[in-house]
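Omission of a single protein chain aside, the complex is shown with its protein chains in their original locations.
Let's look at subunit A:
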Amino acid sequence: MSQTSTYTGFWKESPRSGILGWLLSTDHKRIGIMYLGCIVTMFLVAVCLGLAIRLELIAPGPTIMGPQTYNATFTVHGIIMIFLFIIPSIPAAFGNLIMPIQIGARDVSFPKLNLLSWYFYVIGAILALLAIFSGGGAPDTGWTFYVPFSTQTTTNVNLAAFAAFMLGFSSILTGINFVTTIHRLRAEGMGWGRLPLFVWTLYATAWIQVLATPMLGITLVLVILERTFGAGLFDAARGGDPILFQHLFWIYSHPAVYIMILPGMGVISEVIPTFARKPLFGYWAMALSSLAIAFAGSLVWAHHMYASGMSDFAVLVFSFLTFIVAIPSAIKIFNWISTLYKGSIQLAPPMLHSLAFIFNFAIGGLGGLALGAAAADIHLHDTTFVVGHFHYTMFGGTGFAFFAALHYWLPKFTGRMYQHKPALVAWALLFVGFNITYMSMQAVGIQGMPRRYYDYLPEFTTLNQVATFGSWILAVGLVMMFVNLFLGCRAGDPVGKNPWGAATLEWDIPSPPPMDNFGPKDPVVSKGPYDYKGVVADEY
């Protein structure tokens, strides 16, 4: 059975000891662990807010809170989930932990900048939390900050917008770091054709972070100027335009959903070959489709605006481009499934989360087709169908990919294995609870219930109650999963360097990895990332 001894490797080796050894560390693994701790904490906070929203909607009329509190709750839920959880979740936490090792590097290109990014993240998080408790009350604009409402409300929008601005900087700096690292620090023999798919998706993501995030920064600064000095940029009475804000906002925020989903797709592309013991089907199609998604995804922002009053010609163009971006996503799904063909499939927890990802993401993607079609979107836009749809992609997709990454890579970084049986039960609860919750939301949206509604007509009651019921199953699953992972990290059975029999570089070094990753000799890569011949899984 397990013994509780302290971790070895990078947990122990550090030029400084104690807390400063972490707060001043420029080691990518330590920064990754610090990101992971913050991100999981933020996730749990926002989950509680989400459960409160669902509880409020268990019946029409007021149940546990008033309308102003409700509006602040969904706003803060959105801001935390988007800016503090999903966007940094996989790239900042697992990207930092895994990517340098996977390409055979000892750290990222700019380790100090990497630490600075983490501090920007923490400052952004603190400001976002301060915004809830100070000023004129928690922001109530929704995470989209739409004008003119956001320029008129008396709540603490300035501070929340500034927090998102800081978080944007954190994201840009991480992007610059990753692009440079992937270009410059690949080990000998690690050609572009041997990059693990996870690295490819981080590469595509990093470009979007660098190119699109400044747009968000500018837009939020303009909102602050509008509120503070009455700049009039978005005020029609003074020659401005409220719809201009929506364009500026979505020019970042639509590519941002690909920042959120692409790294998740990267995780799935690592997990499925490992647990099928077969090379990923269509390596180049997978790599290039990630770049295609990043590129085409930057050109579809106004599909959030078909009903906004924008011209019909713009609707035509953006609807067309939206359907184009569906194609590389479809290719990815077909390739993952083909990888299973004639494999040797093991249903370990990371694999189950990955299969759930495919199912959930397929529903999210197919729902996106209905939203991309001009006529259908006119009915579905701004209903709870949209809320269900993006939870299918962001939670059912990225969230489940994040869970897969936790189950796949935590043993590597703690050197310990969690219990598999509770992990399977937690997975089943999450999968069932998730689908009950968000399928009901999609259904009630098709019936016509608008989103961000504190109160609703009696005919929407049943489906709302089912969704709330589903959210409780989901909550139980989450508690079980995190407790199991926590206990596993604390006192699970020790694992060797390669418990899953995977073929990428991180599984060639000890668990937990040493501070310099590869010992005195630089690694030389002589085979592809999914070449399982002769790779044996360690017993645990």
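In the analysis below, a contact is a pair of C-beta atoms (placed from the backbone, for glycine too) under 8 Å apart; a residue touches a chain by one contact, two chains touch by 3 or more; residues count from 1.
Here is the rule we use: contacts and distances are computed from a predicted model.
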Its UniProt record identifies the chain omitted here, from "Acyl-CoA dehydrogenase", "Cytochrome c oxidase subunit 2", "nitrile hydratase" or "ABC transporter ATP-binding protein", as "Cytochrome c oxidase subunit 2"
Among the options A:152, A:462 or A:526, the absent chain makes contact with A:152
Touching the hidden chain, out of A:110, A:295, A:359 or A:518, is A:359
Missing-chain contact, candidates A:21, A:111 or A:282, resolves to A:282
Interface residues of subunit A toward the undisplayed chain are 67-68, 71, 140-142, 146, 148-149, 152-154, 235-237, 241-243, 276-285, 306-309, 312, 315-316, 319-320, 322-324, 326-327, 330-331, 333-335, 337-338, 340-347, 355, 358-359, 362-363, 366-367, 369-370, 372-383, 446-448, 450-457, 459, 530, 532
